[in-house]
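The complex appears here without one of its protein chains, the remainder shown in place.
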Amino acid sequence: MTTHLRLPLPKPLQDIIHPPPTPGVLGVFSYLDTTVDAIKKLRAAGHTDFTVYSPVPRHEIEDALGQAVSPVRMFTLIGGIAGCAIGAWLTLWMSYDWPIVVGGKPVGSVPPYVVIMFEMTILFGALSTILGILFNAAFAARRLGTVQYDERFTNDRFGIFVPTVSDKASPVEKLLRDAGAEEVRRG
Amino acid sequence: MAETTQAPPPPSRLTYDYVTRTIARTLGNPTRGYFLLLGAAVGLLALGIITLLFLIRYGLGLAGYSHPVYWAVFITCFVFWVGIAHSGTLISAILFLFRSGWRTAVYRTAEAMTVFAVMTAGLFPLIHIGRQWYFYWLIPYPNERGLWPNFKSPLIWDEFAIGTYFTVSTVFLIMGLIPDIAAVRDLATGWRKKLYAITALGWTGANEQWRHYTRGYLYLAALATPLVLSVHSVVSWDFAMAIVPGWHATLFAPYFVAGAIYSGCGMVITLLTPIRKLFQLEEVITVHHFENLAKLCLLTGSIVSFSYLTENFVAWFSGNPAERAAFWYRAFGPYWWASWTMNICNGLLPWLLWSKRVRTNITALFVISIFVNIGMWFERYVIIVVSLAGEPYTTWTNAVYNPTWADWGIMAGSFGWFFMWFLLFVKNFPAVAISEVKEVLAAPMRQKARAGVQHT
Partner (left out) sequence: MQPVFDTRPTGDVILKLSGKTGTFEDYLQGKWRAKHATNFDQYWMDSLAKGGIYTEAPTRAVRLAPSLSRISFAAPAASGGQDQDVIVFPHPILHDGRGANKPWLQELPDPVSKIAWHSWVEVHPDTAAKWGLATGDLILLKSSFGAQKFPAWITRSVRPDVLAVPTGQGHTAYGRYAKDRSANAFELLGAQANDYGGRNFGVRASATKTGEHRKIVTTEGGPRELGLGTTEVLPLARAKALHPGDHPFHFEETPEYAKEAVEWWGERQHEKASIGNYRGEHPRWGLAIDLSKCTGCGACVTACYAENNIATVGEELMQRGRELSWMRLERYWRTDEHGNPQGAVNEPMLCQQCGNAPCEPVCPVYAAYHTPDGLNGQVYNRCVGTRYCSNNCPYKVRYFNWYNYAERGGQYEAFPEPLSMLLNPDVTVREKGVMEKCTFCVQRIRGAQNQARLENRNVRDGDIVTACAQTCPSEAIVFGDLNDRNSRVFELAGNPRGYHVLAGLNTKPAITYLARVVAHETPSHG
C-alpha cells in the first residue's frame, strides 16, 4: 500500500504535520450505491467516526452521512460584513484625515465610496471563505493525513476508513465486505 | 441530479477512469510544437519588456499620443484584456449557480484565461502612467506624509475592482484545481509528483473535505457573480463618469459587461479549438460545448449591437449638438474604418450564429471568434481614441492620432505574456476540470437498472 507522497520535514514539524497513521480498516468500493449502503450499515452499527473518500462530491454520500451544513458560510458572512465595514472606514476616514475638495464635491462623498465598499465586501468575503475552507478542511477535519488512503480515491474508487484498534477490526471488515467492498485492508 | 429510468446508458468509454486518464494525458511530455509556441510567446514578451524599458527611460512620448488623445492603445488593451477575462468567470461562476452542466468541460480553460487576462490587463494601467515608478501612490498605504488616494476617482475604483477580481478569480481557480491536482498527483511520477503533492494541499477527497469544499465553492461562485458584473461596470465608469461625449452614458455598464462576455466567449473559442485538437479532448469537449459558447456569443453580441444602436439613437434623439457631433465623427470622421470594423465584427457577424450549421461548425466558429476578438479590440479603440480625438467641446484641438512602434510593442508583449502563462498552465495543470466532468457523468452503480445519465 502506498499513501500519497509525503515530503520529509524537520522535527518537530514532521511529528505535527505527518503524525503516525491511525490504526483502522479501509474498504475500497467501485460503486456509489455500495458505498452508500456501507455508510448506512456503519452508522446503524453505531460507528460515527469514519471517513468516506470519493472522487466527486455526491449528495448520496452526504445524505447518508447526515452531516450538518458546513460552517464555512459563517466565514463568508463575517468576512463580507467586515470587508464592507473596512471599505467604509477606509474611504471615509482617509477622506477626512486629508480633507481635500475636488470638483465642488463634499469631502466624504458616500455614493462613489459605495463602489469601494462593494469591492471590499467581495474581496474579504472571498478570502475569508477560502480561509474557512482551509481551516475547516485542514485543521478541523480530524486526523487528516493520518488516515489510510488509496491513490485510486481521486480517480474512480470510493473508500471508507473506519478507525479501530486491531482487536475490534474483524466485525468492521466483515461489514464492509458484506456491503460490497472490492478490497478491504487493515492498517 | 435528474435520474430517469428511460435514459440511455452513458457511452461506455466515458468512465471516471477514462476521464482522469484522458485529461491527465494532456500533461504528458511537451512536443516540439509546444516549445515553438512557448518560444514565440516568450519572444513577444521580451519585445514588450524591451519596449517598456524604452518607455521608462525616455518617456511615454515614444508612443503615439497626441493632444488631446491622452489615452490610446494601452488603455484599449487594458479594457480588451479585462473584457476577455469576464467570460471565464461567467462560465465558471454564473453558470455554476445556474447548474449548467455543459460548463464543466470548458470552465477550467475559461477560468485560467480569466486569471491570465486579468494579470495582463492589470499591467496596462501601470505601463500607461507617466511615472511608472510611482504606481504605488494609488494604493492607500500609510506614509509619513499622511497622503491618501482620492476614492472619488474612478481610477481608484478600478484599482479596487481589478485587484479584487484578480485575487478572487485566482483563488477561485486554485480552489477548483485542488481536487484535480490531487487526481493527477496520484497518477504522476518524478518531480511532477512533488509539485502536485505540494499544490494539492493534502487533498484526499475525504467527506470532511468535500463538505466544506462544496459549500465554500458555492459561496465563492455567489461572490464572483456580482463581482464579475461589477468589474466591467467599474471599468466602463472610467469612461462614463467623464464628460466626454461618447463616454458619458448611463448605458455604459451593461453595454460593457455584455461586450466583455462577448469578447471573452470569442477568446474561449479561439483557445479551446487548438487545445481540443492538440490534446485530443474531442470526447470531453464536444461540438455541443462549442454550440453553447456560440449561443452565448449570439446573445451578448446582440446586446452589444443593440447598445450601438441605442448610443447612436440617443445621440440623435437628444438633440445635443456635442453628442451628435461626436457620433458623426465616429462614423464618418478620419477613423471611420475603425468604427465600421467594430460595427461589422460586433454588430453583423453574430447574426451568422443564428444558423445551427455555423454554430456546429468548429472551423467556422474559430474564424468568427478571431473576428470577434478584432472587433472588440476596435470597439475599445473607437470608444477611447476616437471619442478623444473628435472631442466636440473644444473644436480647436482635434487631433489625428497614430500609434507607433511602442504601442504595438507593448501590445505584442501583452499577448506574449498572456500566452506564456496560458501555455505553461495547460501543460502543468489539468486544463479540464477532472472532478467536475465526472460529476456530470453517471456515477458507477452496481444496480445498472437504476443508473441514469444527467442531461447536459
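For the reader, a short list of remarks on this structure follows.
Going by the order they are written in, the chains are A and B; count residues from 1 in each one.
Operating definition for what follows: a contact is a pair of C-beta atoms (placed from the backbone, for glycine too) under 8 Å apart; a residue touches a chain by one contact, two chains touch by 3 or more.
Since the structure is predicted, the reported quantities are computational estimates derived from the model, not experimental observations.
One of B:G122, B:P149, B:P430 or B:P444 touches the chain omitted from the figure, and that residue is B:P149.
Among B:F35, B:F98 or B:W137, only B:W137 touches the chain that is left out of the view. From the options B:L293, B:A325 or B:M411, the residue with contact to the chain not on display is B:A325. Summarising the interface, chain A meets the missing chain with residues 98, 100-107. Touching residues on chain B toward the chain that is not drawn are 58-61, 65-68, 70-71, 125, 128-132, 134-135, 137-138, 147-150, 152-156, 159, 238, 241-244, 321-322, 325, 388, 391-399.
Throughout what follows, only the chains that are shown with their structure count from here on.
Per the touch definition, chain A reaches chain B in the complex via residues 4-7, 30-34, 51-62, 65, 67, 69-73, 76, 80, 90-91, 94-95, 97-98, 100, 102-103, 105, 109, 112-113, 115-116, 118-120, 122-123, 125-127, 129-130, 132-134, 136-138, 140-142, 144-145, 147, 149, 151-156, 180. Across the complex, chain A is touched by residues 1, 15-17, 20, 140, 146-152, 156-157, 160-161, 163-164, 167-168, 171-172, 175, 179, 182-183, 185-187, 193-194, 197-198, 200-216, 219-220, 223-224, 226-227, 230, 234, 237, 435-436, 438-439, 443-447, 450 of chain B.
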